[in-house]
Each structure stands twice: as structure tokens, then as C-alpha cells.
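Dropping the structure in here first, questions after.
Yeah, one chain of the complex is gone here, protein chain that is, but the others are all in their spots.
In order of appearance the chains are A and B, and numbering begins at 1 in each one.
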Amino acid sequence: MVVTRRNEVATRGQGDAHDVTDLVVSAVAESQLSGGIATVFVVGSTAAVTTIEFEPGAVADLNRVFEALAPRAGEYRHHLRWGDDNGSSHVRAALLGPSLTVPFAERKLALGAWQQIMLLEMDTRPRRREIVVQIVGE
Amino acid sequence: MVVTRRNEVATRGQGDAHDVTDLVVSAVAESQLSGGIATVFVVGSTAAVTTIEFEPGAVADLNRVFEALAPRAGEYRHHLRWGDDNGSSHVRAALLGPSLTVPFAERKLALGAWQQIMLLEMDTRPRRREIVVQIVGE
Partner (left out) sequence: MVVTRRNEVATRGQGDAHDVTDLVVSAVAESQLSGGIATVFVVGSTAAVTTIEFEPGAVADLNRVFEALAPRAGEYRHHLRWGDDNGSSHVRAALLGPSLTVPFAERKLALGAWQQIMLLEMDTRPRRREIVVQIVGE
């Protein structure tokens, strides 16, 4: 069986992080499925999804590493194409990836106690993000 | 239901990028399934899959960051083992990862308008890559 749940999250620009674990927990609960996998997918090429201990320090540390890897104020060939300023966003989002798949059994996701599912905005401006949670199970 | 589709893509060496979105779109269409997930997996340890706005600038920006992270001409312990020259390929491919899972509903993949599925060759020589698209749905 397949159950699709779409959610919208408003973000405030590059580095803005959202704990979306509860969206996934409630999608699993509403699906009434006992076991399977939940795929979390962010629509668009300038945001990404991963897991982290969701506290401001760890999120800031991750953002600092991304700033070193792909500085926001750096020069990007992507900027030459459209006059955009978000070359750093595309690089960061492609590296981290738009999707994550988490198993669940007996209606419970296999997350650790200090492991949350995070949407990380990479774009340089606020966005409304669509998060698709796709549950496949039985 | 599960539907498997295998595809072959010829690549031209490190940094060569291919938009494989159409392979996944047509695999979903041929599966006749209405909703589910499509897993895109590249066979081998020196290539990777992600999503990106597939235009030459953004792809070049991503490759430049990989070249800074794991320079092609750098020294790698992997080279000592086999006399290979592709230590940078292994590091880059492991970082980006070989697989991506994309939901679909009403026969339509949940991709953004500017979000394509990309195969990124990391090896230092041309390869024939096998891409497995595995559709699981109903």
C-alpha cells in the first residue's frame, strides 16, 4: 500500500533549518500501516533533507562547513546563466540530496532518540517548500 | 508491485553529467503504477546520483567543489593498492552516493520544474554505466 502526504514549510533563506520529524511521524500514524518505509522528499533543487541532532549548535556547525565548501558570496558559473545569486544553493543542495528513506516497524520510525529529520533551506531567499512524505508498506 | 528497468549510459570520464530524468519518467509510465517510489541506483563505486538544476553552469560549479574537496591529481592511498589513478573518484562517489528515491503519485514524479535527476561520472576514464530504476508501488 502507498500513502502520500504533502506538506508545506515556509523557510527564511540559506541555512534555515526545520525539524520535520513530526510530519513524518504523523504521516506514518495516519497511514495505518504497520511496517514499511517512509521517503521524505523536498521538491526543488535548492533545499535538502538529512538527519541530525536538531539543536542550534549542530545545525550552525553544518552550515559553517557548507559556507566553507560553497561560499554564498563566491563566484559561480550558474550566476552567469540567469543572473541568479544562488550558485552556492545549488551546489549545497546537490551534495546533501533531496531525499531520505526511513524504515518503520510496528508503526514506529527507526530513528534514534537524538536523530531528527531536517529540512535545510539552501536558497538565498525565503521559500515555500513542499515536502512529500511517501509511505510504502503493509 | 515491483517493476525493474535497467538502462545503460555511456560516459566520458570525471565530471561528465547526464540528465537521466526521462529514463525515470518513462519507467514510471511503463510500470502502469499510479503511486509509489522510484529508486534510481548506479551500479559501481565511482559514479553517483543526485538532483540538480541541470544546466552546464550549476554542474560545473558542483564539479569545481568536488575538485577542491578531492583533487583528481591528489595523492590517495587507494592508488598504492592497485596502481589506480582514481582515488578522487572513489571519495567523490562515496560522498554523493549511488542512489536516490523519488516519490510519484497519479503517475507523476514529485520533481520540481527545475529539478532534474543527474548521473555524475566520477571515474577518470569513460565508462558504460548501468542505471537501475526500481519502481515499487500500486
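Simple rule for what comes next: contacts are C-beta pairs under 8 Å (C-beta built on N, C-alpha and C of every residue); 3 or more make two chains touch, one makes a residue touch a chain.
Here the structure is a predicted model, which means the values were calculated and not measured.
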Selected from B:14, B:31 or B:101 as touching the chain missing from the view: B:101
Interface residues of chain B toward the undisplayed chain are 1-2, 4, 37, 39, 41, 43-46, 69-70, 76-81, 87, 90-91, 93-95, 97-99, 101, 130, 132, 134, 136
Write the list of chain A residues that the hidden chain touches. 35-37, 50-53, 55-58, 60-62, 65, 68-69, 95-97, 100-103, 105, 110-112, 114-116, 118, 136-138
